[in-house]
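Got a structure here, written out as structure tokens. Questions coming.
Apart from one protein chain that is not included, each protein chain of the complex appears where it belongs.
Naming follows writing order (A, B, C, D and E), and every chain is counted from residue 1.
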Amino acid sequence: MRRPYFLGHSDWSGDQAANFPSSLLNISMEQRPGLPREVTTKQLGISVEELLVILVIEDDQNVQGIVEEALTDGGFGPAIAASGEEAVSLLKGDRSKYRALVTDINLLGRLDGWHVARVAREIDPNFPVVYMSGKDAEDWASKGVPRSIMLAKPFAPVQLVTAVSQLLNIGTPTA
Amino acid sequence: MRRPYFLGHSDWSGDQAANFPSSLLNISMEQRPGLPREVTTKQLGISVEELLVILVIEDDQNVQGIVEEALTDGGFGPAIAASGEEAVSLLKGDRSKYRALVTDINLLGRLDGWHVARVAREIDPNFPVVYMSGKDAEDWASKGVPRSIMLAKPFAPVQLVTAVSQLLNIGTPTA
Amino acid sequence: MRRPYFLGHSDWSGDQAANFPSSLLNISMEQRPGLPREVTTKQLGISVEELLVILVIEDDQNVQGIVEEALTDGGFGPAIAASGEEAVSLLKGDRSKYRALVTDINLLGRLDGWHVARVAREIDPNFPVVYMSGKDAEDWASKGVPRSIMLAKPFAPVQLVTAVSQLLNIGTPTA
Amino acid sequence: MRRPYFLGHSDWSGDQAANFPSSLLNISMEQRPGLPREVTTKQLGISVEELLVILVIEDDQNVQGIVEEALTDGGFGPAIAASGEEAVSLLKGDRSKYRALVTDINLLGRLDGWHVARVAREIDPNFPVVYMSGKDAEDWASKGVPRSIMLAKPFAPVQLVTAVSQLLNIGTPTA
Amino acid sequence: MRRPYFLGHSDWSGDQAANFPSSLLNISMEQRPGLPREVTTKQLGISVEELLVILVIEDDQNVQGIVEEALTDGGFGPAIAASGEEAVSLLKGDRSKYRALVTDINLLGRLDGWHVARVAREIDPNFPVVYMSGKDAEDWASKGVPRSIMLAKPFAPVQLVTAVSQLLNIGTPTA
Partner (left out) sequence: MRRPYFLGHSDWSGDQAANFPSSLLNISMEQRPGLPREVTTKQLGISVEELLVILVIEDDQNVQGIVEEALTDGGFGPAIAASGEEAVSLLKGDRSKYRALVTDINLLGRLDGWHVARVAREIDPNFPVVYMSGKDAEDWASKGVPRSIMLAKPFAPVQLVTAVSQLLNIGTPTA
């Protein structure tokens, strides 16, 4: 049911995709369940590019699946990055594409989620940030950025979409 | 799947409906998907009149459909008004029927969404207000009412129901 | 579709269940709809015990059904208590099992929802509390605990999961 | 420098004051330091009756003095009640006179500060409440009313006037 | 003790001042009481121009005096405008000079405080706005701008400086 989504290159041929950096191949965006892609985007009256793309950094396949499903069900377009380095590269490459960051703390590579969030805020001081963590939740008070939200694992999927919504909605205070 | 809903007159015959002002025919309320209407209202243990009716002003058919679906899925009863004038008339006609306003900014007719929201707040100073707009989102700070929420288009459906929920829930601060 | 859930004893034989106090048999937890139980918990990458168990006190069968469905759809594990006395006993018996309280005001037995919430806050000063009430909603300002949320009946299911999510998410202010 | 203030009877003769219930004689309001009383009230362009009278329950003479001075310096008119019973009587006797409650927890008499605050909120659901306590501060989460503020002793005088100001100012969220 | 302050022209000769539009002559800034002007500004380590200038619109001389004194005591530099028209002209003339607006509702001239606040927010969407009013306080919900504060008259001076401080301090939520 889920198909990989190539951001900005939805008409790529298989060959082009084959030459694309493998990490980006991880980026996927789900359709709204049960609807053909065309109907979904037409219904929204917007092109795919206008979908709210949420950058997700999570290497645990199970959690990644839950997060993708929750965001997609809520109407967001999740884009998965495999590491903090990749996420930073994506954020710097196209500042206006991503509308929020949802990140685990312990990531593959050198950068952790705390670091990526700081970079995102250097690019845009109002960038919405949601952390997800089990054992590091208590570090939020010292390592998190202001006006972010920490989801202590385990969390229910609706907590994630509520968190992202609150941070995106103008006029909703967060701490 | 969606059937028109005649507020307070669910047993009207077709003839009565035919004589009803056409603008009100636009008001519709969806059933909960996959359940017959009777089961739904019985399950809730409340009569149809007790459903939380959210007044929606949106003339773009595509966005209107998304908004209706999001509100209905969340358990609200959306009532669509075709213009600001009609919305003001509905709000003044039955102060206790509507529980929140969800409005576009640029409307058919003379009144815009900013104006309708001010009228709603004159009637009830605590009336929940959610604005939806693309290019006018930045005007919220000068033209919006206090404790309202602005959804910048494009937005995900879950942002809308989160916004309405926050404004309705007693004890949830908003700005 | 809904099966009773025996907290922490999912492998009990029928005989053991038969000897269990009847009130606890009321405690149930739904599967995610349309998925076999095993798939659900595997997908979440967590064991059943890690699910966020929300303690619900509501004796109206209709409202109870709505609440269970809303929480389950959101990804929470509702556990129903039949009375305030039972809820207090459960909260005192296992402080870390329950993650939030969702309670009606007028309950079977001597204790009302205001009382149970105070006990929950004595055990854990940060325990999330959501009240649900029709005629008692106005008493929240004098009888509720700080940083709780009152849902005035009738309410939409999404209001409930938004309220629980806000109270659980670290960094989301409530009043 | 401080003179007793007889609420609503500033022109009472000594004889009248002598016949006044002794508890009320405790009620006092300070002048703004360094200014004759007449100048102060004229400057404010309001009559004495319009001053914001804050009901204070505190039997420790030292703390009472600090609280009176802090409120007076901030421009409020403190009225001291000697017990919870007296405070309840004052609140019920003239609902519109008092604009906020500042109360210790452990009081002379049977009623404690938690109880008085609940009575104040039954009279006016929006009544501002500030608690002051040392060892009972941790009970605020279970015994306080929503949207109140707890000042843990010892506290600085400016914390008190900031707390009262936040609760009185329309548009300032509190928890 | 109070001397008129000519914004940006503190070395003007009397002749220049005589030719200055009379309304601007109303603009004054107090020294910190009891200190010669030179000491004050040297202590702050900033030049006069760096003082936080708060634009105040209030034609009642008594209230104006209270507001000036409260702001000055708090460390702000109040600049008084005699009408809404003058305030709009000042705000448009030098966008970065004024840091907050404190305004009465009913003003001399055609513009009221609601209008001036909207203009200030058009110039700067984050501009802090504090309204002061007696009989119009209830209109804040329909006519105020988001994230502003309404001081219902009579108010204590400390409420005013708390309101301005909250709106200026980054990280303090308001509604």
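Quick note on the criterion: a residue touches a chain if its C-beta (ideal position, glycine included) is under 8 Å from a C-beta of that chain, and two chains touch if they have at least 3 such contacts.
Bear in mind that the values here come from a model prediction, so they are computed numbers and not experimental data.
Put simply, the hidden chain is in touch with A, C, D, E once you look at the whole complex. The hidden chain makes contact, of the residues C:65, C:109, C:134 or C:173, with C:173.
If you put the missing chain back, the residues of subunit A touching it would be 118-119, 121-122, 125-126, 138-148, 173-175. Where subunit E meets the missing chain, the touching residues are 42-46, 50-52, 73-76, 161-162, 165-166, 168-173. Although one chain is not drawn, its touching partners on subunit C can still be listed: residues 146, 171, 173, 175.
We adopt the following convention: only the chains that are shown with their structure count from here on.
Touching subunit A and subunit E together: B. Annotation: the subunit C:subunit D pair of sequence copies touches via predominantly the same residues, more than half of the used numbers being shared. Here the CA centre of subunit A is 51 Å from the CA centre of subunit D.
Shown for subunit C are the residues in touch with two or more other chains, namely 140, 144, 147-148, 162, 166, 173-175. In terms of which chains touch, the assembly is arranged in some other way, matching none of the line, ring, star or all-to-all patterns.
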